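Step one of this worksheet: look at the structure below.
Of the protein chains in this complex, all but one are displayed in their positions.
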Amino acid sequence: MYIGERVEGRNNRLVVAGAGTYVDDVRPEGCLVLAILRSPHPHARIRRIDVTAAEGRDDVELVLTGESLLAAGIAIPPSGSYANFTPRMTVKHPLAVGKVRYVGEPVAAVVAHDLVGARAALDALMVDYEVLPSVGNALLALEPGAPRVEDEWPDNVMVEYPFEKGDPAAVLGATEPSRIRRGTLVCNRIASTPLEGRGLVADYDPHRRYLTCWASTQSPHILRTLLAGALDLPDSSIRVIQPNVGGAFGGKIPMFPEDIVTAHAAIVLKRPVKWIEQRHEYLPAGGHSRDVRCDYEVAFAADGRITALTTELIADIGAQSTFLGWLMAIVSAGCIPGSYKVDDVRVRLRCVVSNRGPWQAYRGYGKEVSAFFLERILDEVADAVGRPRDEVRERNFLTPDVFPYEQPSGWITDSGDYSGTLAKVKDLIGWEGFAARKAAARAGGRRLGIGIGHELTPEGSSRPDSLLSGTDSATVKMSPHGDVTVLTGVTSPGTGNETGIAQIVADCLGASLDRVRVVQGDTELCPHGNGNYSSRSLTFGGSSAHLAALVVHDKIRRVGASMLDVAPGEVRLDGHRVIAPSGAEVGFGAVAATIYRSPHARHMEGVEPGLEVTRTFKMDNVHHQPEKDGRYNQYPTWSFSTAACIVEVDEETGVVRIEKFALVHDSGMVVNPLLAEAQLHGAITQGIGASLYEEIRYDDAGLPQNLTLREYTLPGMRESVDIVLGHQSTPSPFTMMGMKGVGESGISAPAPAIASAIEDALSDLGVRLTEVPFTPARVWAAIQEAR
Amino acid sequence: MIDIELTLNGRPRRLAVDPRESLVDALRERARLTGAHVGCRTASCGACTVELDGNTVKSCCVLAAEADGRAVRTVENGAEPGELDDVQVAFAEAQGMQCGYCTPGMVVSVRNLLDRIADPDDDEITRGLAGNLCRCTGYVNILKAVRLVRDRRLGRV
C-alpha cells in the first residue's frame, strides 16, 4: 500500500537542481517581450494616449491600448449566474477604456525585443490623465455622494447578500444588556504573493490558426476556454500548457487582463510574445484578499452559549477586473456561524467597490475572515461570562451527531468532530498547567500568553453555471509494456498532488509506484479539469483517477486470471503482478501485452480491447437544484483545524514573538502525510505572516503603500516557528476513501489563536485586539488604549 | 552592449550584455542558466542568489557588468543534468520545498553556509538563510534539510 506513505514529492529532484521549467524559462525562438504601462492614479479619466514616440522606436513591434483592443472586438461581458444573490456586473476591458480605477490598472502594452527595450518603450508612452476624485476605501465609497467607481452604477455597492435564520432581533431584544456585546472587527488586506509572479508566453501559428500558451496558471483548461471566449477562437484552437509553477495559492486562477493582451499580441504579430510580471506590478495590481469589516452584536447565556448573532459585513473588493476574487466575500458570509450552533443568526454582506486594487483568490478564500470574526467573538463571550475560552467553544460547537448540517447560509456541512481537534491541540500545546508557567514568567518580568483558534475550511467548491464547478476528469492508461500513465485535469502548482494521485492509482491497480507516471497541465494531453483550486486535487482529481483505475484493474484482473487459468475473483493484484491463490503469477507487462497484441485471442473473450479509461467523479452532496429539493450546497467536504499557540509580548514595543505553535487538522483520510505536512507548514506560515507581518495598505485616496517586498514583508526564516502538528481523521461520508481537501487548512486559525494569546499575555491590562494584522504599532496602541 | 569575461561555474565564459542588465538576466538570458530565479528585483527574496567571488549575492541587484573578471557560481555549478550534490539530495528527501522556485537560491546559500561553517547550529543556519524567502512550505523542512546534510557530512547519521 502506498496510501498513507511519506513518499517524496515527484518534482523535488527536478526543481532542486534548478532544472524546473517555469514560464520565464520557456523561450520559443524569436520570442518578444511584452510590458504593461499601468495607471499611476487611483481614479482618472484617460484623455489621450500618445503612442507615437513608443511606436517610433526601432525595437518596438507593437503598441496596444484599450481603444485598439476594443477595435479588435476584445471585451469581456459578464457571464454566469449566482444562486442566492445578484451582483451588478460590468463589461471588463483588459486595457483601460475611458478611465482607470486603481493604481496598477493596465493602460497600454508594448512589445519589444527584450526587457530593457520594453521598459524604455514604456517610458516613451505619454498618457494624458484627468485625475478624478477617488475613494480609497469602502467606508469612503459608502458615503452619500461619494465618487462612483463604476459610472453607470447608482452607488458603489456591487452586491448585497443577506440571510437570516430564526429571529435574532427578538432574542437580542429579550436578552439583558449585560449578556450582549457589540463591536467592530477588521481583517486588513493581504496578497498571496507567490515568489514567481504571473506570466504567459503565447505563440500563434497562422497557418494552423492555432495558439499555444504557456502560462503560470492554476487551471489550464479554464484559461483555454476563457481565452477562447475573449479572443473569439474555438476552444480547439488553443492549447494551454502549464509549466512548473512557482507557487499560486489561488493567486493564479484565470483569467488576467495580461493573459488576453499577451495572447492577442502574439496573434497580431504572428510571433511568440512573453509577459512576465514584475513584483512592483504584482503588489498593487496582482490581486488582494481580505479587507473586510464586521460590525457584530452577540447575545449569550450565563454559561457562554451564544443565543443570537448578527453580523454586518462590508467587503472592500476594490475595483473590478477580470479577476475572480470578489466571491471570497460571499464565502466569508456563508461560513457564519460555521462550526458553532447558533439558531438565531442574521448576516448581511455588502461588497463595495473602491479605488483599491481588485481582489483575487487567495488560500482561505474568505473562510479565514469568518474564522477571525467568529473566534474573536467567542473569546469576547468567554471573557464576558468569565469562563475559559476552550470551555466556551465546547459549549457552542456543532456536535458530531448533527451532520450533515445545514448552515444558516444553506450550505451543508458534511461531517466534523470539533471537540476532538480542540482536545488534541490542548495536549500538544500544554494548555493545562500553562497558568503556572505564565505566572512564573510574569514574576520574572516576561509576558507569556496562550491562545486557541478554530477554523473551518469547506473545500471542493463547485459553483452552479460556472466553469469552476465539479468536472475534474482523469484518464488512466496502461501501455503494452504494462507501464501506467495517469492524465489528469487537476494540476499542481507545487503542492505535490501528482505524487498523491500516483499513490492512489498504484494502490488501486496493485501497480508499482515507480511504474505510474502522472501527467498534468496540458489541455491537449489531459482530460478536462478545473486545475487547482479549493483543495480539489485529491478529492476530485484523485477520485476520478481512482474510478478510471478501477476499470483498468478489472480488465487486468480478468485477463490475468484467464492467463493463470483461475477465476477472476480468485486472483489479487499486487506488486505489478496478478497472483493466483497457488502463488502462480503473471506480470502486468505480460497481461498488457496480451491485451494489446492478442485482442482476438482466448484471454480476451468478452473483453473490450484497449487499456485507456477516462472517468469523472461526481460528488453526491453538491446540490444545485434548490427549486427541486430545497438544497443548495457548493462545498462537498468541510475540513477543520484547531490551533493553539504561546506567545511572548514585549509590552513596551508591542512586539509579539511566537514561542510555540501547534495545530491539529482533520482533513479526513490523508494520502501522503509528508506532503500534507508540507502544505500545513506553508499554510500556517502564511497565516502567521498575515497575522503579524503582512498588510497591503492604501491611503485615503487609494494610493498603495507597498510596492516592494521591503514594505510588503513576508515571514522569513528568522520569523519561522517550530510548528507542532497533530492529525485527526473524520472521513467524509461522501467522498471516495473519505478524503477531504487539505490545501487551505492551517491558514485561518493562526490569526485568532495569536490574537487570543496576545490578549492572554496582557490579560491584567484588559487589552482587546480587533484588527489583524497585529503589527507592533497596533499592539502597542491597544496597550495604550487599555491603560 | 559590452563584453564581459567571467568564470562561470568554474569555466571561463564571455558574454555580451547590456550595461543596464542585471546579472540574473545575463545568467538566464545570455548564459541560458535558468536555475537562478527572479522573484522581486529588490534584493528581498533571494531566489536569484548566486556566489560572486565566493560570497553569496542577490543577482537581481548586481549589474552583469560588475561581474566582469569575477567568478560566479550558480545552483547548476557545472553539474551534469540529473546529478545532484548532497545539499540538493537533503532538500529533496526532507521535502524542503514545494514549488521549488526559491530552492535554487536556498541551495546556493546552504552550500556557502557549510563552506564557511562546517557545523552550524540552528541559529547560524537561520542567519545564513535569512535572506532567502520561501512562500510555499515555510522553513521547518528547510531547517531539517540543512541539519541533515550537515550531520551527514560530519558522519553523525
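Order as written gives the chain letters A and B; numbering starts at 1 within each chain.
Following the convention adopted for this analysis, a contact is a pair of C-beta atoms (placed from the backbone, for glycine too) under 8 Å apart; a residue touches a chain by one contact, two chains touch by 3 or more.
Just so it is clear, contacts and distances are computed from a predicted model.
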item	value
Per UniProt, the name of the complex member that is left out, chosen from "Fe-S cluster assembly ATPase SufC", "TRAP transporter large permease protein", "FAD binding domain-containing protein" or "Cell division protein FtsX (FtsX)"	"FAD binding domain-containing protein"
Candidates B:I2, B:A16 or B:L154 - the one touching the absent chain	B:I2
Sole residue of A:L714, A:M736, A:I758 or A:V772 that reaches the chain not shown, by the stated touch rule	A:L714
Identified contact with the non-displayed chain, of A:R27, A:R45 or A:R119	A:R119
Residues from chain B at the interface with the omitted partner, ascending	2, 18-20, 22, 41-44, 46, 49, 52, 55-58, 60-63, 65-66, 68, 109, 127-128, 130-131, 133
On chain A, residues whose C-beta touches the chain left out of the figure	119-120, 122-124, 278, 280, 652-655, 692-693, 695, 697, 705-711, 713-719, 775-777, 780-781
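Following the convention adopted for this analysis, only the chains that are shown with their structure count from here on.
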item	value
Centre distance in Å when chain A and chain B are each reduced to the mean of their C-alpha atoms	30
Residues of chain A that touch chain B when the two form their complex	8-9, 11-22, 24-25, 114-116, 193-197, 244-249, 276, 278-280, 493-496, 674-675, 677-679, 681-682, 684-686, 708-710, 714, 716-718, 720, 722-723
In the complex with chain A, residue positions of chain B that touch it	18, 20-21, 25, 28-29, 33-42, 44-45, 47, 74-76, 79, 81-84, 88, 91-93, 95, 97-104, 107, 125-127, 129-143
